[in-house]
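Right, I'll just put the structure down here and ask away after.
Missing here: one protein chain of the complex. Every other protein chain is in place.
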């Protein structure tokens, strides 16, 4: 069994990928801070998943409707995050869905978390989703509208 | 429409109610802290609900089974919390289900959150649940095993 | 010791208070749902606190700066929430800081949580803050800019 696909986090750290990567903004909240005074590391994955659901809505597949219609599911099989700079209460962030790597039913997404003011990449996350039928959890092709949008993302750096 | 029932939070602040009130222990976690360096106030309700589910399990009605069997539901209609002392990372807590007030399908529970070391009451929470049928959400009597246990709690102080 | 001030939650349920009440929008997120399939009740207080920090920023007192400058603190002494309708994944919400009741250093805020589509009030929350000096935690007057804005909110219904 081969090693799973991974993006080059250090290349993704160099700077924001150009449009048409999907972007949204958010702010670090009071209750996302930990006892060390910075964003608790796992909350970055909350940010990334919120951004992913915004992306799904932007391509006409809002996740609440997908779940209600039992159209498909895309459970996460692997995630990883590289943290380059701590995030603090009040930091304005830009989230970027930077790249997608499609292999059959498996899609690996690269996410950049930037400080909005400096455009510096504070973290790079990767999430690997497997598209399956909601009943039986059998692998299925990536739905065409999603596939087209994944393929329209800029090529990953590195 | 009458004012809803409320326990006397200041009386509940005076000290832990005696057994057989239901007790459990927990510790304040690293990621429950907010940007002001204390437990985020809403997390106290997470503690209280975890303790409530432990109570349900202790009386033979574990909530995962109740939900799976669609036996009953008890959505929360009202909560309140009085905060007397801040909680900090590493604090050992004692949770006490201190009292229950039953009026038909509506049960109001009083919860004490103590610092274990000092037995001081750091917060008092109240949660009002309405027992309903899972289909139709019509009020139903409190299930007998639960009712008996609620009625066996010590009388509320105050 | 007198009973603390409370707004009339049932009056606040009737509909959104008019402007210039402070408003923001947000959406129910995938990870805010509980095992019963609705928003976990305590998350409503996360929403309310985020909205409060947005309010502070809108009146020139962003909480990150307030904390860094140690200008003042306003710990929460009491909260309560009345839940009228469950919230579900994907629901678009409007948060309204609806009213403020000032008694010396103590400010009680009323918050409405509306479903944006229907303008129905799904929950009403109340948070009581005590303004104190960051050192020593002695009660202090409400900072003038905040006080003016609190007093400019519409009178509470009921």
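For reference, chains read A, B and C in written order, and residue numbers begin at 1 within each chain.
In this text, contacts are C-beta pairs under 8 Å (C-beta built on N, C-alpha and C of every residue); 3 or more make two chains touch, one makes a residue touch a chain.
Worth saying up front: this structure is predicted, and the values here are computed from it rather than measured.
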| item | value |
| --- | --- |
| Residue of B:8, B:46 or B:85 touching the missing chain in the full complex | B:46 |
| Selected from A:63, A:113 or A:140 as touching the chain missing from the view | A:63 |
| Chain not shown, touching residues in subunit B | 29-31, 46, 49-50, 53, 62-65, 67, 88-90 |
| In subunit A, positions touching the absent partner | 1, 10, 35-36, 38, 40-43, 45-46, 49, 63-64, 67, 73, 75-83, 86 |
| Missing-chain contacts mapped onto subunit C | 30-31, 33-37, 40, 42-43, 89 |
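FYI, only the chains that are shown with their structure count from here on.
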| item | value |
| --- | --- |
| Nearest-to-centre chain - CA centroid comparison | C |
| For subunit A placed onto subunit B, the superposition rotation in degrees, Cα atoms, nearest 5 | 180 |
| Copies subunit C and subunit B - interface residue numbers shared by over half, same or different | same |
| Distance from the mean Cα position of subunit B to that of subunit A, given in whole angstrom | 37 |
| Inter-centroid spacing, subunit C versus subunit B (mean Cα positions, whole Å) | 23 |
| Where subunit C touches two or more other chains, by residue | 46, 49, 63-64, 67 |
